[in-house]
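Removed from the display is one protein chain of the complex; every other protein chain stays in position.
Showing chain A:
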């Protein structure tokens, strides 16, 4: 276990180094000079040269990279060109919103995907199975920004059931302000017993979370269906039935338990996709998180911000995959940590 973690830490560090090199080079290769973006469109050649010197852009590439690397490691991620604030601080204030959205969406995706997949497998070939397949294909193939707009049109504009955008309604911060503990509004409101704010935050997160959950839910449902059909036909499931176990136990406790390892693997892979998905979802729902920040940074050629978010995303992805591997070993005793 310790050896496994050490080895994984080493490979992860290599992956992160690669990602940082790639983002660094990308920022240097793109023709728009960061100095120009920094000063503004009316920059004079003399100013550009001065700023380039200040930002160290006149140094050779390897020195620039070394400086970039050591700055990143010591917590200096540079200042955002757009907001003139330290990138790390910008990320810190927006991360909780994104985390909340991601966590809720992923929990929903796994729960819905597993249940639909199991039902489809049990009812293989029926109308219900076809309906679920249609839903999961829809979830996988529908672009997030379009699904988000569609949901807004239906639930906000037409039915008027849910609030349009943002994390909270306009009055909530004044009527029943949330004491920030974790930065996840729903959690904070629950912890402090602020039920008005919880209700408001909950209603606000429904649509963006559903939009973000559609893709992974579809993937999980399809994978669950396929592996469940396979496990339900295995010898040991017949043994369980032959020994009088209830069909409910056979399906949910034995077959689903056996189907989990491959489902976990594909779910881990879709997480990377969902990370990018937050970009669109946050813009569509005006969700004040990292995705929105990154989208703005991209439009403003805000290199420090783009690089910061990219590196953070890479760290997140590496961590998630480490967790997936650990879960995998937990779920299947035949899988060793090597």
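Keep this in mind: a contact is a pair of C-beta atoms (placed from the backbone, for glycine too) under 8 Å apart; a residue touches a chain by one contact, two chains touch by 3 or more; residues count from 1.
Simple rule for what comes next: contacts and distances are computed from a predicted model.
> Mind telling me which option in "NADH-quinone oxidoreductase subunit K", "Aspartate carbamoyltransferase", "Trimethylamine-N-oxide reductase" or "Dipeptide ABC transporter ATP-binding protein DppD" is what UniProt lists for the chain we can't see?
The record names the chain that does not appear here as "Dipeptide ABC transporter ATP-binding protein DppD".
> Using the touch definition from the top, which of A:75, A:170 or A:333 touches the missing chain?
A:333
> For the chain left out of this view, which of A:182, A:249 or A:276 touches it?
Touches the omitted chain: A:249.
> Of A:98, A:152, A:172 or A:258, which sits in contact with the chain we cannot see?
Result: among the candidates, A:258 touches the missing chain.
> Out of A:240, A:275 or A:318, which touches the unshown chain?
Only one of A:240, A:275 or A:318 touches the chain omitted from view, namely A:240.
> Name, in rising order, the residues on chain A that touch the hidden chain in the full complex.
Touching the missing chain: residues 234-236, 238-247, 249, 253-254, 257-258, 331-334.
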